[in-house]
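Left out: one protein chain. Kept in place: all the others.
Going in written order, the chains are labelled A, B, C and D, and every chain counts its residues from 1.
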Amino acid sequence: MNIDWYIVLSALLFTIGAIGILVRRSPMVILLCLELMLNAGNLALVAFSREVGNGQGQVFALVVMVIAACEVVVGLGLIVAIFRRRLPLDVDDLRELRG
Amino acid sequence: MSATSWAWLVLLFPLLGSITIALGFRRTSWRFAGIVGTGAIALAFVCGIAALITLLGESPDARHHTSALWEYASVASLQIKLGIYVDPLSVFMILVVSGVSTLIHLYSFGYMQSDEGYHRFFSYLNFFVFSMLLLVLAGNFVLLIVGWAFVGFASYALISFWYRRTTATRAGIKAFVINVVGDIGLVLAAFLIFQQLGTFEYTEVFAKAPQVFHTNEWTVTAICLLLLVGAFAKSAQLPLHTWLPDAMEGPTPVSSLIHAATMVTAGVYLIARTHVLFVLAPTAADIAAFGGLATLLVAATIALVMTDLKRAIAYSTMSQIGYMIVGVSIGAYSAGLFHLMTHAFFKALLFMAAGSIIAAMANEQNIDKMSGFGKAMRFTSVTMLCGGLALAAFPFTAGFFSKDEILAYASARGGMYLIFTILGYFGALLTAIYTFRLIFRVLGGKPCAEAQELIDTGHGAHAEAPFNPATGETEDTDIGFPGAVHHFAEGSPPMKVAMGILAFLALFAGFIQVPGVDETITHFLDPVFADSPLAAIHPTTSASWFGLLIGGLISVAGVGIAYLLYVARPDTPRRLQERFAAVHTFLYNKWYFDEAIDILVVRPALAVGRFADNVFERIVIDGAITGGTEETVGRAGVIVRTFQNGIVRTYGLFLVFGAVGLALYFLIQQS
Amino acid sequence: MAGAGFNAPHVDYAATAPVIALTVGLVVILISGVSGPTRRWAPGLAVLTLGATAGLLLWHWNDRIDLIAGALRVDDLAIAISLIAIATAFTTILLSIRERAADEAGRGEYYALLIGSVLGMVLLSEAENLVTFFVAIETLSIPLYILCATNLRREGSLESGLKYLIVGSLGSATLLYGMAFIYGGTGSTDFAGIAHGIEAHGMLHDPLILIGIALALVGLAFKTSIAPFHQWTPDVYQGAPTPITSFMAVATKAAAFAVFLRFFVVALGPETGDWQMGLAILAAISIVVGNVGALGQDSLKRLLGYSGVAQAGYMLGGIVVATEKGAGSLVFYLAIYLFMNLAAFAVVVARERETPFGDDIRGVRGLGAERPALAWPLTISMLALAGLPATAGFIGKLYLIEALVEGDYLWLAIFIVGGTMISLAYYLRVVAAMWMRPETEVGGATPAIAGASPEADPVDPDAGRRWYLVAPAVLAAGITVFLGVIPQPLVDFATHAGASLF
Amino acid sequence: MINALLWVPLAFGVVGLFLPRRAVGWWATAGAAVTLAIGVIMAFGFENGAAGLQDTVDTTWISGLGVNYSLGIDGLNLFLVLLTAVLWTGGIAFAAFRERDRPRLFFFLMLAAETGTLGSFLSQDLLLFVLFFDLMLVPFYFLFGAWGIDRTAEGGPTAARATLKMMIYTLIGSLLMLVGAIATAIVSAHGGHLTFSIEAIQHQGVPVGSQRWIFWFFAAAFLVKMPAFLVHGWMPDTYRAAPLSTLVVFSGVLAKVGAYGFLRIVLPLFPQATTQFQTVILLLALGSILYGSVMAFTQTNLRLIAGYSSVAQLGFITIGIFALRADGSDGAVLQMVNHGLVVAAIFIIIGILVERSGTEDLRSMGGMAMRAPVFAALFLIVALATLAMPGSANFVGEFYILNGLFESKIVFAFIAISAVAMSAYYALRLYIGTMHNRRPDGILSREIGLRDGIVLAPLVLCILGLALYPQLILHRADPSVQQSVSAATGSEGGTVVTTEGKAPELQVIR
Partner (left out) sequence: MEAVLFFIAAIGATVGAIGVVAARNPFYSVLALIAHLFSLAVLFLLLTSAFVAAAQVVVYAGAVMVLYVFVVAYVGSAQEPRWDPVPGQRLFAGLLAFFLFVEISAAVLSSGLRALGTHGPDVPAGFGDPAAIGTLLLEKFLVPFEATSVLLLIAAVGAIVLAARRRESINRERPLGEGVASR
């Protein structure tokens, strides 16, 4: 299978993730969509690494996984904190700061 | 000592006098001020005499000298020195000015005695004399302009001397602004002269002009017309005359000194001084002449109906200056200047007399309220009569010789200039009539209340409360308003002396310039005008005497008519007035000149001002330029803040939007 | 080859020392945070760490070393930026004394996170490899996400944390995606390798690379809060605990700009012609947006946030021209930006602790008479930010504009000037509030954060006299003026740092 | 020496911050006086008839950016410097007699402003000039804002707002000028070593294409500062807000910096552009003259009458410079000094009047000369000088200016001179309206006090002195003026154009 297929696929996933962030309001789902985007990135990296024939891309992908994990952890932590404060778990309702 | 150093002294004394009086106003008495003032001018006169003598000591064609104190402003090819020019003409003017001024100072010494602003008055008066002398002595156009403006200022200061009178201040500012218009004319003339000849110095200008210009070239004509603007403004010729009648708001000595004897004749001097240019621009000269003629007649007609004593005399002044302008413009230089001198005498005298009477009337100036002062104030009325006769050119008085000489010259020059002779004589008739109208109505008739009181008690009337004759609003007698006590000739020796001398001159000064007998003035001034072809024209002695004969008859006739109207049949004037109501109102409103100027100049200017203030400043400057920018920026701010709506997904949207945009840009910018 | 004994890379411990120091410090602080008594030492330890790091960095001044298989590069630019970050962190520590957020989070954790972020910045400013770059930028951001939220009682704090996290992750995802394409196009993750690859594979102006640049640019623009990727800035600045805000405002910008510069000039050097105009346009946009946005803001932190957007626009100019002078001017501006902002933030902290107005502009009303020691610094910093002469701000603008005009970007210079004019309106409004009779339109409805909410009540009635607040303010302001009068040393420093890239 | 002149005021100001409130006013006055003394000494040391700079300082300031700290005195700025010193002494003394809150800060700012202004006159480095040009504004921002008058009662803006308006307006100009200055240096360097030294740049020459737009950047700054017609929007509010003692120096000196800038920088550096845009600037200046005069005789607020009259006066100065003839510019230099003295005196007088009458409205004043002959006399002299009475130095100034204009653009001269009549009207209106006519109740006519007398009298003496011997200034200014004017006029197709080929033109949009 040609590499560009993979890239296009990753682009597709990337955009789907983007849409998710833009249309969903539950912070948890938004975090999931972030995962989607990062994974799309990973797919692209791995595909490219195959294409250029060196492993750097794969390593990068691994690193990204870890980072993604970190972001998730922090994100979830925030969600919990917000939940504790009895604040709505809806990003649209968190709009005290504006103007 | 050379003539020039005398001339410098002539300038010095009045200036010193002015400064001394001004600085010493707290510590010194009014008497000191009066003495210093008068003395300074007298000294100036003496120095003038000295200059004259030194000048006469020289050969006629060497009788002109220049002298400069220091470089006033000389860089970048402009040469402006603080320099004077002494020649018979300027010396003649010095003598007239300082001479008459001395007497008027003497008069004021008594007249202003009880005024609170005594020091100020004399300081101004001296300063005026200084300026006038500077004007006539100036050695270049710039200094001329300086003197020109100084006299303008002095006149303003003295017109609004009683500065709490709104009428006075308004008259003052009017006079000043119109005079500034004149100054502008002079300045522009100076620029043009510099552009053409590259200098401001009289000597060089007059030397170069004939080479550079050919006759009636537009430049030289333009120069002369611009000079005329100055001359007409200063000499109250049509249409720049409206300030002069109003100027009568000033104390009477001021009217007599500035607005009769000296300043207003500056225009005449200017034309005489720059005759070289006028010779090169005959058109301009004729325009000047006709302007003079028009003024002569218009003013005379107005003087016929004026009921305000001083204003009437003021109009007569205008008309007399008309004669002089005509004279110097058509080439009768010495005649014009001779008339200038005699007019200085008798007109100053008339004003003094008038002042004396007005004082007796407690500042009332309306002649309808006056009568019978002949018996009440012997001295005053006698002197007034002398002045009147001279003004009416009664045979063998000063005015008789001087006025007719101009007309004689006009006829001698012939051609269209005969118009001047004819209309000039007509003017003379009017002059005689209005002069004696005043004299008969003021001196003749049965004494009015004030006059009666004077006869009975021997001292003048006192209005219960002082008031402004123009508006009638009441005043106190503190600074800025006339003094408490009114002094008139009978009660005050200095005034008597001054008026006496002038009366003598008014009657007999004519004899120094009798056609065919002794033409002193002409001979003295000849070297100045030698270069003018017009100076060559001379009416024959017989022609002159013929002219004098006619003039004499006309003046007698005029006096007769006046007698008829105002003494024999006192009610005719009223009937005439009713018959020609329209004419009368027209004349009485001074040919509506003030109104015309008001509509043509003043109102438009104010309208523009109001437009600029209310519309332009608000709408364009604050509205469009400032406000517009504020508006735009503010709007932009609002937009930015609306998108900053606090919803994180919107931010995400913008981020993606930015990404798309950037990507698009990067992709297309290369292809 | 599989499993064949690998040869460990040469590690120049001397050069990596600063990074190591930070890591160690981080761990130590964490440990200290565990037990009650030692918790009090946390700030001290943090300062110690920072001091050590700074020292170690200065030690390498003028070196140019590639570390560990070209992952890092220690040069003057990196050192300069790291120093700025460290200085900021130091001040932040001072401002955090008695800050509620610090106690909420627990001292140890709070300062550890701070140090972690600094570590990220140091790495970022040294990064010379896409992977390092990405890791560093996350190491920088993730602690900040947390720190923003540490004032857990304040809804705004949490909100800002979440917002920052979401938009930030979105940004870094985009950045990652862009990196992927650049890697794909050039087959290398090293900056040098990328530059080489672009030319070797004939990828000049190739869409693949360009899209990569575009997406990476989005990520970087986000971190440096360039419009239209700026929108998180005002909200997060306002919501976060003020000391953290000051840290973000200065240090993050510095580090991000450093890598921005390095990445575009070193890695994408060959493509310069392609990205210059794009960046210039972004700069122009954010100058306009930032300045007009700041008009009429009553919250000082918010105002500074917007002004930060605008200033970022100015600084971007330094990258646009891609010249030594440009780089120099950028470093210079970042350095003075540090002082200008810290002075302001120190005052804001003091006022929000001693007045009920929080960071609202009413908090500084009549400050000139009441607390000159605070009023002067704030005034100076405002004037400096507005670029008025006799302050460093003027020299900074001068330097930038000179670079721009030399680089034939006159129109951008004019944008900067235009922006400065607008900016006067809000900077001077603050000044006026301090020294002049209150303007009529200030006041009115109290902003949600300030006054109204109970937690904004004065916690420390005479915070305005605390040395740890006044000293930084006065010092920073003093330096601002000093550099405005005698800028030579800093100019040399910046020129040096900038030159080390070329 | 020149350094002392520049920094003494600031030094005094800083020390003043630590003095007791009572003393600080006098201390500040002393500081200004010392500055004046230094200035006078330098003026005596000034070598007449020399065109070049004298008594110069030139050291590198920011080597990396090519900025030098270089000062110098020549015919152009000598008397402006003296004017500055004189007016500040007067203004500060006038202020020192009056009570105000936060006096230390007030006088510190005043002195700082003096240093700023002196700096902009003295600096011979383009960038240094720009720096001081902006710097001198900052103290005034505080002075007007903090000690100014709120006009909210009469529907006007607050002091803070008014002064903000001024800041933005004037900085628009000067920031553009900053860009312009940098561009000038860069294009004139032709890729070589970057320098901002005015002389050097003039020597290297600025390519014509760049001149065209750089010219406007500088013009903008100077025209706004003056202020000129259309960009004077900040003037009315500012003048009404400002405390009078600061207005004395502000309108007396700062406006002149603009005109000075034209002579010092624009003419020598952008000759072709100058000749090209001569007419445009002349039109603007003409606008200022007419508009200023017209406004001046419609206003009733004393400050605004003075303000608009200065707009007109600055218009005269501008046309003098842009007549592009030596005499015109000579006149302009002279007129700058004259107008500075006169307008300062006017504002001091207004200050006294307002204290006496408690109003600023001409319509509700009058008759104040009655018990104050000396005051009236001083006022009268000033008024006459304002309307350029022949015999005053102002007349000589206008005479030179108009003569220059007459020679180069005769039509403009005819229009411009009409304003003289207007000036006569509004100057006298101001005088009569306040001093003469009947005195409304509640307005007291008191003789000028000794304290104000010793402030006002010296100014009037200066006016009189110059009236007697304007040559004093003209003679010293002329050589330098000749230099900068000939640079502009002598260069049509002359030396500078040759550099065109070498230098890459710099476009606004590339």
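By definition in this document, a residue touches a chain if its C-beta (ideal position, glycine included) is under 8 Å from a C-beta of that chain, and two chains touch if they have at least 3 such contacts.
Just so we're clear, the structure is a prediction, and the values are computed from it rather than from any experiment.
Note that the undisplayed chain, when the full complex is considered, contacts A, B, C. Contact between subunit B and the unshown chain involves residues 647, 649-650, 653, 656-657, 659-660, 663-664, 667. Panel shows subunit C; residues 1-4, 6-9, 11, 23, 26-27, 30, 67-69, 71-72, 105-106, 109-110, 112-113, 116, 119, 123, 129, 131-132, 134-136, 138-139, 142-143, 145-146, 149-150, 152-153, 181, 184-185, 201-203, 206-208, 210-211 of it touch the chain omitted from the view.
Mapped onto subunit A, the footprint of the missing chain covers residues 1-9, 11-20, 22-26, 28-29, 32-33, 35-36, 39, 42-43, 46-47, 49-53, 55-56, 58-59, 61-63, 65-74, 76-81, 83-86, 89-90, 92.
Here is the rule we go by: only the chains that are shown with their structure count from here on.
Across the two candidate interfaces, B-C and B-D, the one carrying more C-beta contacts is B-D. Between subunit A and subunit C, the centres computed from C-alpha atoms are 25 Å apart. Here the CA centre of subunit A is 63 Å from the CA centre of subunit D. In subunit C, 162-163, 166, 170, 174, 234-235, 425 are the positions where the chain touches two or more neighbouring chains simultaneously. For subunit B, residues that reach two or more other chains under the stated contact definition are 641, 644, 646, 648, 652, 656.
Residue ranges of subunit B in contact with subunit A, taken from their complex: 641, 644-649, 652-653, 656.
Interface residues of subunit B facing subunit C in the complex, by the touch rule stated above, are 633-634, 636-637, 639-641, 643-644, 646, 648, 650-652, 654-659, 661-663, 665-667, 669-670.
Residues of subunit B touching subunit D in their complex: 22, 25, 70-78, 80, 120, 142, 145-146, 148-150, 153, 156, 160, 163-164, 166, 169, 172-173, 176-177, 180-181, 183-184, 187-188, 191-192, 194-195, 478-480, 605-606, 608-610, 612-613, 616-617, 620-622, 625-626.
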